[in-house]
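The block that comes next holds subunit A.
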Amino acid sequence: MKLLEVKGLKAFYRQTQALYGVDFELEEGSITTILGANGAGKTTTLRSISRMVRTEGEIKFDGQDITGLSTEKVAALGIAHVPEGRGTFVRQSVEENLHLGAYTRKNKNDVANDIDRVYAYFPRLMERRQQQAGTLSGGEQQMLAIGRALMLRPRLMLLDEPSFGLAPLIVQEIYEIMARIRDQEKASMLLVEQNANIALNLADQAYLLETGHVVMSGESEVLRNDENVRKVYLGY
Partner candidate 1 sequence: MDLFLQLTLAGLAIGSVYACVALAVVMIYQATDHFNFAQGEMAMFSTFVAWALYQVTGSIWLSFLIAVALSFIAGIIIERVIVKPVENAPIFNQIIVFIGLLMIFNNLAGWFWEHTTKTLPSLFPKHGIDSTLISTHNLGVILFTLLILGVTFCFFKFTKVGLAMRAAAANPDSARLVGVSVGWMLALGWGLASAIGAVGGVLVAPIVFLEPNMMSGVLLYGFAGALLGGVNSPGGAVAGGLMVGVLENWARQYVPGGSELGLTFALILIVGVLMFKPAGLFGRVIIKRV
Partner candidate 2 sequence: MNRPNPITRKLAVSFAMLVFVGIALMFVASEYTAYQVTTALAYGIAILGLNILTGYNGQFSIGHSAFFAAGAYVSAILITFAGWHPYATLPIAAAVTFSMGFLFGFPALRLEGLYLALATFALAVATPQILKVDALEHWTGGVQGLFFDKPDPIFAGLSVDHSLYLVTWLVFVVLMVGAWMLLHSRSGRAIMAIRDNPIAASTMGINLALYKTTTFGISAMLAGVGGAFFALANSFVSPDTFNFFIAVYLLVGSVVGGIVSIPGALLGGLFYVFGQEYAEEFSNLSEMIPPPWVTFGVLLILMMYFAPFGIWGAIERGWARLKR
């Protein structure tokens, strides 16, 4: 089943257009990645889904048009966005950050269980549960951001460059956990990355974005083996 369908998406920052008619879709339970260089429009695509920029075109989540909703309503539908820069609530504690992730949920017991589940994925967060989140390292903040997204019990996770600014070992650790999350939670993810190599390893489907246009799409395998992609984005 198609969980997310995007057709003819155009996005604007004031007068400046950032996306020029982007189409893509995402199957429930799968991971789709959007690759591209700086300024290609990857972040804008995610921000369009979360209704943080002005757009034209169609965005359907689970068959429902969401373009008329506010950001907080989109979140309430079960779309968890891990934003660029991680969006940590720096002055709140780690645990408060996780509670905020579950803001739209009512059942307190479920939330408590989910917090334990997040700690199981990220034992490092458990150690720092009472610490001010702003004092965490970059990698820990990225883990916290993913944990916060999980707290929503999301039907779809939007991940904006989880590898950004992190050491390769940490990136590897985070991607391993993401793979486990996919397997155990049957989570659907829309993953935006500059690090094409690692994203293609994880994703089922991939789209290549250049200056606001989709220039290529297909199974991750297909893109990985494409000569151009290999030269430009994978570097071998």
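The criterion applied here is as follows: a residue touches a chain if its C-beta (ideal position, glycine included) is under 8 Å from a C-beta of that chain, and two chains touch if they have at least 3 such contacts; residues count from 1.
A word on the picks: all candidates are chains of the complex that A comes from, given by their letters.
From a predicted model like this one, the values you see are computed outputs, not experimental measurements.
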**From 1 or 2, the one in contact with subunit A within this complex** = 1
**Asked** For the complex, which residues does subunit A have touching candidate 1?
**Response** 50, 52, 70-72, 75-76, 80-81, 83, 87-92, 96, 99-101, 103-104, 132, 134-138, 141, 148, 152
